[in-house]
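With one protein chain removed, the remaining protein chains of the complex are shown where they sit.
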Amino acid sequence: MKPEIAKLGYVALVSSDLEKSLVFFKEVIGLEETEVIDGVHYLRAWGDFQHHTLSIEQGERGYVRHIGWRTKSKEDVHLFKEVLENKGVHVENVPAWETPGIGEAIRFKVPSGHTFEFYYDVKKPKAQEHRRSVLKNQTYKAWAKGISPRRIDHVNLHTSEDWQVTYTFFQEVLGFKLREYLKKDESSQILAGWMSVTPLVHDVALVSRQKDEIPTNARLHHLSYWVDDSQDVLRAADICREHDLPFCGPGKHSISQALYLYVSDPGSGCTVEIFTGGYLIFEPDWEPVAWNESERAFGNTYWGDSISKKELVKHTIEA
Amino acid sequence: MKPEIAKLGYVALVSSDLEKSLVFFKEVIGLEETEVIDGVHYLRAWGDFQHHTLSIEQGERGYVRHIGWRTKSKEDVHLFKEVLENKGVHVENVPAWETPGIGEAIRFKVPSGHTFEFYYDVKKPKAQEHRRSVLKNQTYKAWAKGISPRRIDHVNLHTSEDWQVTYTFFQEVLGFKLREYLKKDESSQILAGWMSVTPLVHDVALVSRQKDEIPTNARLHHLSYWVDDSQDVLRAADICREHDLPFCGPGKHSISQALYLYVSDPGSGCTVEIFTGGYLIFEPDWEPVAWNESERAFGNTYWGDSISKKELVKHTIEA
Amino acid sequence: MKPEIAKLGYVALVSSDLEKSLVFFKEVIGLEETEVIDGVHYLRAWGDFQHHTLSIEQGERGYVRHIGWRTKSKEDVHLFKEVLENKGVHVENVPAWETPGIGEAIRFKVPSGHTFEFYYDVKKPKAQEHRRSVLKNQTYKAWAKGISPRRIDHVNLHTSEDWQVTYTFFQEVLGFKLREYLKKDESSQILAGWMSVTPLVHDVALVSRQKDEIPTNARLHHLSYWVDDSQDVLRAADICREHDLPFCGPGKHSISQALYLYVSDPGSGCTVEIFTGGYLIFEPDWEPVAWNESERAFGNTYWGDSISKKELVKHTIEA
Partner (left out) sequence: MKPEIAKLGYVALVSSDLEKSLVFFKEVIGLEETEVIDGVHYLRAWGDFQHHTLSIEQGERGYVRHIGWRTKSKEDVHLFKEVLENKGVHVENVPAWETPGIGEAIRFKVPSGHTFEFYYDVKKPKAQEHRRSVLKNQTYKAWAKGISPRRIDHVNLHTSEDWQVTYTFFQEVLGFKLREYLKKDESSQILAGWMSVTPLVHDVALVSRQKDEIPTNARLHHLSYWVDDSQDVLRAADICREHDLPFCGPGKHSISQALYLYVSDPGSGCTVEIFTGGYLIFEPDWEPVAWNESERAFGNTYWGDSISKKELVKHTIEA
């Protein structure tokens, strides 16, 4: 039986200006800080259950160290290791709790060039009492600061690797299901794919880039946090404008039907998408929705501030 | 390997006043009509993909004929049949397409007394062109009429059968996972359970009733349709008030964290919950959240128009 | 004592394709029809109290016949006539009820070239019973169709006449107060002014155009209807996209702080702004807020789909 990923876990981010990044993620985005260990800040949204969904630390430049995914069982971590090594992928073991809150893990590079970490065991620390929700099913009180999203949602990855290799790997080895995709008008070549292991339209989007566009193959375009309501995205726009941050949105994607606002962390260069709406896929026989390259602008923007024209949304960081 | 349910499919409703029910479901709730065959109206929300999520027909009294669930594969329908018959459950075969849009199916009574139908094959007819969305991933244009929900969400069932029998069956035979539950303060007796096969907090809620409260054991408290935004629930309240319909809400549940509004179809007596918000469960090791009976009022209503005091929310129909 | 305007009353619109205009205003915008007399359709929003806030009829081209304003008293109509004639303005008398719902009126051209009508007496017909709100203070049930705004809000007029003449006239003769304005960076020349007789930031905006830009001097850029909530503007965007109408927005103005969406009537060419938010001016010593031409883009768009770049928002009709 194939091992399975349960969900996106966390992004391990490095910032060239930690102080700025902390203001951005804690005051503007409004994440909560679980703890700080050895200079690494472990953050999560008020509705996240795990120890952290973002870690951030000082470095010489802004980049993503790795992206963590939780598997469906502990056995799946071991099974994934086997499967990967059988494919010739080099797999590194990470001792349990070396990353605070994260048990025994494996780390490896996917063909898109990104480093993934798989683990099952996690800590789910309660919030400190004065910040804890009165609800048993919610970690923190909501609305403490800034945009105040509920939970991590997805990551958007760019790569200049061969699309056939990458999409095949994500689907056949990692078990992601293709939900929607953008393709060349005249061929089956995939330019971008929205994939998930959950009923979300995507836990990960993989975007193909021309080889000469970027210096390295593995880039993060954005990580995304979920808010509950459309108006929360408008409120996020107010907050970003008042903090003098460059952003794009609000708008609504045709692909996924979700509302978006993209804003950049001035410390790490990492873009965060504030995200809501969209649809869930419960049908077991979902046929991936295909969009032609000529429909790209409409696919990206059903209405609102277009993501096609903005410098911001061309920006990625090494991942 | 155990067969699995993929999702709630549809509710087959009978109304003692079909005309009133059609005004309610088509004009007030704002469902779309796929087709009418032999006097049965097949309805769905603008974001539902299957042939229908509600069927409604004239009868001598209002009741639920059965509740349809889609399995994860065709094989699962057969496997469920085996499993059920091994448990001594009488299983009826329903020929493919006898119910429009629904392939080969099995029908049986669960211990709570409700009739369930399992099937895999479905038709997913496109909307007529003038009502079709310009989006490839959306069935109809939204906002055509009334409250205009996106999709079916869940059903809430009442039973006077023994809780140990029913909850065990739902979990062990049908594969539902218990997400939250209400229990006696001083014992482990479950009074109500929220269960799902998806990351939704519940696809089905099962509420235990005193044996002498109701004439038959199997009742439907409500079926629920999802709207995307909190304000849509407030807008639904405006619409219900202007249509002079009895309703309860808006309010927010502590259990599931979802926003609610309950309104009754004057034709069938069936209550519909307009529902949004809440959280998704992606953690594979979710520990069911327990609420004591003494916390029932708070569990039901985090804030808003309390569902504890209203006649409306005591109302159920035979199912 | 100076005569005073109480409020914007209505816009008398002519369409070159009445049928299309009626679909637009009744189905998409969602206005209610009070009555149809001699081929003229009298429309209003569900929260408008007067007989109509928009009249629309068939003509050879799309244009605005005149813009109606209600005065604070009947005497004010006569006083305005005196004041205007003393200024050398030609004033036409319109017999009471010649325009359905509108009593004794005067009509004249303001220096910007637009035809204004002033009246006091109005009819406030109740809605037909099945469309009437259950609320005594609301004309129709809300949310019957389309975008469903609450009430008329303002008009935006373009002119190529001398700014000193027009702004002086609007303020000194008509009694509008300047609330915000856009001016040349290096001079006091006003390029656009937002003016009101109510606490709204504007009942009328007057925008100066280069003389050679347009064939005639008097143009209407848009008329505006108010919705109560931010999300209603997003819902309007969904509706406009699904009806395949060209629109601009959603976005938020810096000037007035209001949310906007601009959409064009395909029949008359008239643009409608769906509008909410913003602030009210209750201070009696309000100092007009000045924006320099170099701040124009920010003044127009605090965030969202920019109105600076769109063809749509350059479009005006004769008025």
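Should a chain be cited, it is by its letter among A, B and C, assigned in written order, with residues numbered from 1 in that chain.
In the analysis below, contacts are C-beta pairs under 8 Å (C-beta built on N, C-alpha and C of every residue); 3 or more make two chains touch, one makes a residue touch a chain.
Fair warning: this is a prediction, and the values are worked out from it, not measured in the lab.
Although it is not drawn here, the omitted chain touches the following shown chains in the complete assembly: A, B, C.
Considering C:Gly113, C:Pro149, C:Gly175 or C:Gly277, the position touching the chain not shown turns out to be C:Gly277 (whole complex). When the missing chain is restored to the complex, the residue among C:Gln58, C:Thr115 or C:Gln138 that touches it is C:Gln138. The set of chain B residues touching the chain not shown comprises 229-231, 234, 237-238, 240-241, 247, 249-252, 259, 302-306. Contacts to the hidden chain, counted on chain A, fall at residues 133-134, 141-143, 145-146, 229, 231-232, 235, 238-239, 241-242, 244.
Summarising the interface, chain C meets the missing chain with residues 6-7, 47, 49-50, 70-73, 120, 135-138, 150-151, 180, 198-199, 228-231, 254-257, 277, 279-280, 282-284, 289-291, 302.
Everything below uses one rule, namely that only the chains that are shown with their structure count from here on.
Copies chain A and chain B of the same chain sequence form an interface built mainly from equivalent positions, shared numbers / all numbers used being over half. Per-chain Cα centroids separate chain B from chain C by 46 Å. Distance from the chain A centre to the chain C centre is 45 Å, each centre being the mean of its Cα atoms. Computed centre separation for the pair chain A/chain B is 32 angstrom, with centres defined by C-alpha atoms. Touching two or more other chains at once are residues 229, 231 of chain B.
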